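Pasting a structure below so you can have a look.
One protein chain omitted, others in place.
A, B and C are the chain letters, set down in written order, and residue numbers restart from 1 in every chain.
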Amino acid sequence: MKTVRIQYFALLREQRGVGQETLATAAATAGELYAELRSRHGFTLPADRLRVAINGEFAPWDASLTDGVELVFIPPVAGG
Amino acid sequence: MKTVRIQYFALLREQRGVGQETLATAAATAGELYAELRSRHGFTLPADRLRVAINGEFAPWDASLTDGVELVFIPPVAGG
Amino acid sequence: MSFQISSQPIDLAVLRNALAHPHAGACATFEGWVRNHNDGRPVLSLEYEAYAGLAEKEGARILAEACAKFDLVAALAVHRTGHLQLGDLAVWVGVTAAHRDGAFGACRYIIDEAKARLPVWKKEHYADGVSAWLNCAIRGGFSTAAGPPSGPPTG
Partner (left out) sequence: MSFQISSQPIDLAVLRNALAHPHAGACATFEGWVRNHNDGRPVLSLEYEAYAGLAEKEGARILAEACAKFDLVAALAVHRTGHLQLGDLAVWVGVTAAHRDGAFGACRYIIDEAKARLPVWKKEHYADGVSAWLNCAIRGGFSTAAGPPSGPPTG
């Protein structure tokens, strides 16, 4: 088990009901963690519509999670 | 003979030494008038680098001159 | 040369002064304003939310790409966050160059990339009381050249 911090934005923030949380997980990768959270919280967005950032930088979904990392799941963007 | 008013701008104004003049001419067309003025004042620009405006609107070089018209010979433009 | 995420109104005079330079003969700007309709629905207001830290990093990369592609003097951009009303300025891009080709090309490049890549989200509030997050940019499922090398998992 490792401890990770997650920030939520936009639709994910509203579906989760909080802007951030710290939790313990057995997930090995960012992709596994999103699948775990999606089934727990009923997120409507599939991972293939998202990107993930780890420690403030875009990262691949198969990036290994280490203790203490900060993750952001990034919904489809709509700036401008 | 008819009387015409001419305004000069930019290089033509400097080569003519005045911004406008009223003169009597036997020229039948705008093109004939420019040829007459060019030989009299030594304008360096040939007519095919100019356009002509009559009474505030672009006109063809073969437009007939009538008494009292206002002409502007328009050097190559360089706005912006 | 920075791309700012700002919760405060954008001060155009300050930005314009920051672009001034004696080599600059051309300045192109783009402004995105909150308009009263989208896809045929009347819009009353917009909420912008940003992952500011990453948005500013990605924005700086976009500006650097524009400088590499076009012959620029300077480039600057700001994106608002917060609850904006009709007519409010949501995003501003300003570019200077010796000539207008570079200025127009870079300005267009920056706003196009910003809309596709910055982690910024927009919630529209409609006249009928409903509101919705827009899901505009899913460019290549986010597996772009600028993105991570591996594809996303299913799930």
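Simple rule for what comes next: a contact is a pair of C-beta atoms (placed from the backbone, for glycine too) under 8 Å apart; a residue touches a chain by one contact, two chains touch by 3 or more.
A quick note: this is a predicted structure, and the numbers were derived from the prediction, not measured.
Novice: Of the chains you can see, which ones touch the chain that is left out?
Specialist: The chain that is not shown touches these displayed chains: B, C.
Novice: Among C:Ile5, C:Ala50 or C:Ala103, which residue is in touch with the absent chain?
Specialist: Answering carefully, the residue with contact to the hidden chain is C:Ala103.
Novice: For chain B, which residues lie in contact with the unshown chain of the complex?
Specialist: On the side of chain B, residues 7, 9-11, 13-14, 31-32, 34-35, 38, 46-51, 53, 56-63, 72, 74-80 touch the unshown chain.
Novice: Considering the entire assembly, which residues of chain C contact the chain that has been omitted?
Specialist: 12, 16, 20, 22-37, 86-87, 96, 98, 100, 103-104, 107-108, 111
Here is the rule we go by: only the chains that are shown with their structure count from here on.
Novice: Return the chain whose centre of C-alpha atoms lies at maximal distance from the corresponding centre of chain C.
Specialist: Between chain C and every other chain, the largest centroid distance is to B.
Novice: Taking the mean of the CA coordinates per chain, how far is chain B from chain C in Å?
Specialist: Those two chain centres are 50 Å apart.
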